[in-house]
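Some notes on the structure that comes next.
One chain of protein is taken out of this complex; the other chains stay put.
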Amino acid sequence: MTRDLPRRLRRACAAVAAACVTAGALVACGPAAVRADDVNALRSVSDHLDASASAVATARLAVRARATGRLPSVTADATVAEAAETATGAVHGIGTLTVAGQDAAGAREKALDAASGAVGPIAAVRTWLGGSPSAPDDVLRALDDAATALDDADRMVRRTTGEVAP
Amino acid sequence: MSRRLLVVALGVLTAIGGFVDAGDLVTNAVVGSRFGLSLVWVVAVGVVGICVFAHMSGKVAAVSGRATFEIIRERLGPTAAGLNLLASLAVTVLTLVAEVGGIALALQLASSVDHRLWVPVAALALWLVLWRVKFSVMENAAGLLGLALVGFAVAVFLLGPDWAELGAQVAQRSAATETGATYWYFAVALFGAAMTPYEVFFFSSGGVEEGWGTKDLATSRLNVLVGFPLGGLLSVAIAASAAVVLLPAGIAVDSMAQLTLPVAQAGGTLLVAVVIVGLVAATSGAAIETTLSTGYTLAQYLGWSWGKFRRPAEAPRFHLAMIVALVVAVGVLMTNVDPIAVTEYSVVFSAVALPLTYVPILVVANDPEYMGEHVNGRVMNFLGTVYLVILVVAAVAAIPLMIVTEAGG
């Protein structure tokens, strides 16, 4: 079997494998390696805040659709479950970043608070979905507050990186 | 006569339903929610490309009665064909992982059972279908049920968007909140999703399975030229529904569940149910096609007997290869990797592998010894060469863009 595979093919296989490993290593190391300084770290914080805000908006749309009877409750639950995963992922992402400067640390702190604060309201949506039908006002208000906090935190992070004027 | 018409209609319908797979679903939704319709032109470029190459490989199958990969091995020799095999097999297995994950995610939407639990069930069901069900039955069933994705187009119309604004998005070349590199990264991803290599191998091997001859050329051409563009329109509808509802809400799609939100807003529970059927059917159909493609490419390269038209006992290694592919897919998904992330990677790596899989088809379609009078004409060769350039550019740009944008960030 290996005998009639030409040598060149075997060499080519080895080359392709080596290229894959190299590419894999680059992809794996890439994100960690470039986030060395604070600005990059804060950009990453901002990305996580975006993800968190997206999760909150997803939960809000799901609640609205469910409240008007437009979304089956299993589908709504699956949607919000995924949103909860995204929101906790963002907290994890922000929490494991390190920053050196005082300002950057302050911005990171605020971002972490806002991101953590978004997890609760999203989890509460799943409770609301599972419970007996009731008006979604409280759930929606909590989500709105979370969204506002995320927005403020993001603005502060961007001010710190100099992306938006103070 | 009417029976003939029925066969043609069935072919076109299955081509529409079969065009969209997990890669198209996810990539179009992500792109729609982040870039609006500003990348629709890539879908158009991709659809023309898949039409060109699927038509070529369908023609090779119909004229020679043999699948493309057998001829590639014979014509290009074991080395060049071996590279081709490695590239397409790797990408096809990665695509299979994405499809099985897609089935699981879609089933979760209808059941609230976690998608990780659905993975082995879905794989087992796929294997049973591949083992027992006739080729034409599984093709037509998946394709026709996949048509339920038309629900996305219905949703776009029910949402009653500002058409002028959507039109303006089509003309845009970027989005305010995204960088240029990200834009081009997703352009490559969308191109890879539209032109996924397995589609062409599947199309030509399927032609052999169904016993195409020269007289079926017209049918094949119609399936390709009508079915695939309409399938492309479904892709655009998915992007549009995300652009209308999710983009203004600040939602960047990162799960399959989010695809149902615009549909719910537009058409309510019933339309959501229809779309979920479409999601399950489209990913299942694509999973069947990718599993078969791994068997086809391996068996055709190594000279094993292959095909669903043979009983499993007559093509044991072909069936074994498919089982191994399914086991690999389940194994990868059991590592708790995010199926959506796998899908995003699969379309980009598809783009990388595109030249290796499509160039040999172009070479074979030009060989009069196989093709006789049906050898490629000027127009097909011109299009083929144009796409050759696009394929190489996309393939070369894919990995650097992935690194620069941290896979789309």
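Every chain is named by a letter (A and B) in the order it is written, and numbering of its residues begins at 1.
The rule is short, and it goes like this: contacts are C-beta pairs under 8 Å (C-beta built on N, C-alpha and C of every residue); 3 or more make two chains touch, one makes a residue touch a chain.
To be clear about the criterion, contacts and distances are computed from a predicted model.
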| item | value |
| --- | --- |
| Candidate names "Transport permease protein", "PRC-barrel domain containing protein", "Heme exporter protein B" or "Electron transfer flavoprotein subunit alpha"; UniProt protein name, chain not shown | "PRC-barrel domain containing protein" |
| Among B:Leu225, B:Val363 or B:Val404, the residue in touch with the chain that has been omitted | B:Val363 |
| Sole residue of B:Val8, B:Leu76 or B:Ala249 that reaches the chain not shown, by the stated touch rule | B:Leu76 |
| Missing-chain contacts mapped onto chain B | 75-77, 79-80, 359, 362-363, 366-369, 376, 381, 384-385, 388 |
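Note that only the chains that are shown with their structure count from here on.
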| item | value |
| --- | --- |
| Chain centre separation in whole Å, for chain B relative to chain A (CA means) | 28 |
| Of chain A, residues touching chain B in the complex | 5-6, 8-9, 12-13, 16, 23, 26-27, 30-31, 47, 50-51, 53-54, 57-58, 60-62, 64-65, 69-72, 74-75, 77-79, 81-83, 85-86 |
| Residue numbers on chain B that touch chain A, as the complex places them | 78-79, 82-83, 86-87, 108-112, 245-246, 249-252, 254-255, 257-258, 260-261, 264-265, 267-269, 272-273, 276, 399, 402-403, 406-407, 409 |
